[in-house]
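Then we have chain A:
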Amino acid sequence: MTATEKRLIELAAERFSADANLLTPGQDFFEALGIKSIQALDLLTDLEDEFDIEIPDYEMQGVNTFAALAALIDKRA
Partner candidate 1 sequence: MLTLDRLQCLGEALRDAMVTYKSNIALIEADRKRESARLTYREVRAEALRITALLQQYQVRPGDRCAILMSNQSKWLISAAGALWTGATLVPLDYKLTAPEQLALMLHCQPRALIIEYPVWRKLRELDLSGLAQTNILVTEAPDSDTLPAAVRWETSPGQAPEEVDGQRDDVACVVYSSGTGGTPKGCQLTHQNYLAQAQVLGRMYPMAESDRYFSILPTNHAIDFMCGFLVPFLMGAAVVHQRTLRPQFLGPTMKKYEVSHMALVPMLLKTLESRIRDALDELPSAQRQVIDTLIKVNDYATRREPNHALSSRILKPLHDRFGGRLKYIFCGGAFVDRGPAEFFYRIGIPVAIGYGLTEAGTVLTVNDLKPFRGDTVGKPVQGTQIEIRHPNEEGVGEVWAKGPTVMKGYLDEPELTNDAIIDGWLRTGDLGQFDPSGHLKLRGRAKNMIVTEGGKNIYPEDIEAAFDGLAGCEEFAVFAANYIWPAATMTGEQLTAVLRPAAGEAITSECLDDLRIRNGRLADFKRVTSYIVWSEEFPRTASLKVKRNVLSRHIAEAMTRDSLKELAQ
Partner candidate 2 sequence: MVEWMLQNGIWEVKMSAPPCNEIGLEMLSALESFVGEAEASDAHSVIIYSGLESGFSAGADLKSLYSEVSGGWDEAKRGQLSDFLSRIHSVFNRLDMLPQTVICSIHRVCFGGGFELALCGDIRVAEKTARFAFPELRLGIIPCFGGIPRLERDIGNAMVRDLLLTGRSIRATKAAEIGLVTHVVPRGEGLAAARAVANQTGKFDPEARRSCKQFLKLLPTERLEEEKRVALRLFQSDVVINALKKFVESDDVRPYLP
């Protein structure tokens, strides 16, 4: 996994009290974390702060996996 994916998974695990070891980049993060859109926003905030970027939330369309999310971050970093 890439550095971004790793950091992303760490933050997600921290935010949602999940076990980072059980999370892999290919997973759908809604399912894996058991969250809904409102919590996805919380994750987004964490990511924006962490990477000091802005991710317009409409770019999240079609982005369901950790890998895709990490790619989105990389595009903006």
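Candidate entries met the following condition: all candidates are chains of the complex that A comes from, given by their letters.
Assume a contact is a pair of C-beta atoms (placed from the backbone, for glycine too) under 8 Å apart; a residue touches a chain by one contact, two chains touch by 3 or more; residues count from 1.
Because the structure is predicted, anything quoted here is derived from the model rather than measured.
Among the chains 1 or 2 offered as candidates, the one in contact with chain A in this complex is candidate 2. Interface residues of chain A facing candidate 2 in the complex, by the touch rule stated above, are 30, 36-38, 40-42, 44-45, 48-49, 54, 56-58, 60-61.
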